[in-house]
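The structure appears below as structure tokens.
Shown here: the complex without one of its protein chains, the others still in place.
For chain A:
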Amino acid sequence: MLKTINNLKALHSTYLSTRNLQQSKTKWDLLTAVCVERKPIVTPALTELEQTFHKYLSEKEFELSLKSDHELQHEAELKQQSLLKKGDVDLDATTKQTAQDFLDACTEELAQFKFADRLTDADRSNNLKVISRKLDKHLVLLTKQKLGKDNIFLLPQGVRQDGETLRQCAERVLKESCGSDMKTKFYGNAPCGFYKYTYPKSVQEETDSVGAKVFIYFARHCAGEPKDTDCKWLDRQELQKELNPKYLDSVAAFLIDEK
């Protein structure tokens, strides 16, 4: 028992020393990025199987149900009408609304009501910048950023400053890049994803750090739109085209799949 503890201690100390060595040898910049996701607002379209099964279930439910008051009333009225035709019953005042009338009125009201369109103006004009697009999809916010010489679209990111926790840094980065109008909800204090890249040789010598370690936080979009930035709201497939494959792997690792 004691032996194993000693062994563990030894292991731990070697681990610590190698860690210190590594730290002294190579310095990494710590960056945080924020993955702001807009959740779907409308339900996705049903697949073929889902549709047929839905139909089957409603049929089954109808079969197992008992007749409602409305149906009973309707049947009674039909019976009365057939009697009237035969002339068995004399005409008494039947000005009240029949079940059929009620049904017709309801169908008319439903037909007149205009539901909001599942496709929005942004979908029709293929505007990537506004949030009200692709209502049935998860959308991720990318902003244009200068990385080395070129501008590319990435998750909003920034370097951690001294004295900040990563979470505070993430909130600051988001505020700086998107303004304070956009309301989000961060999912916890811990980062959800990780990405690491090395700088080119020239930059390495300049900054004497090997590269950057990006800790990605996940935030759910609540309200508002980003301000004064060149941004894009992209669904999963569009993300695949936009991001570089390695970066995409780290981002997609913590995102929910879409059918």
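Here, contacts are C-beta pairs under 8 Å (C-beta built on N, C-alpha and C of every residue); 3 or more make two chains touch, one makes a residue touch a chain; residues count from 1.
FYI, contacts and distances are computed from a predicted model.
Colleague: What name does the UniProt record list for the absent chain among "serine C-palmitoyltransferase", "Large ribosomal subunit protein mL40", "NADH dehydrogenase [ubiquinone] flavoprotein 2, mitochondrial" or "DOG1 domain-containing protein"?
Modeller: From the listed options "serine C-palmitoyltransferase", "Large ribosomal subunit protein mL40", "NADH dehydrogenase [ubiquinone] flavoprotein 2, mitochondrial" or "DOG1 domain-containing protein", the omitted chain resolves to "Large ribosomal subunit protein mL40".
Colleague: With the full complex in mind, choose from A:F153, A:Y199 or A:F254 the residue touching the hidden chain.
Modeller: Spelled out, the listed residue whose C-beta touches the missing chain is A:F254.
Colleague: Can you say which of A:F153, A:F186 or A:Y199 touches the chain missing from this structure?
Modeller: A:F186
Colleague: With the missing chain put back, which residues of chain A would touch it? List them for me.
Modeller: So the residues of chain A touching the unseen chain are 19, 28, 30, 39-43, 49, 52-53, 56, 63, 65-67, 72, 115-118, 120, 135-136, 165-167, 185-194, 196, 213, 215-216, 250, 253-257.
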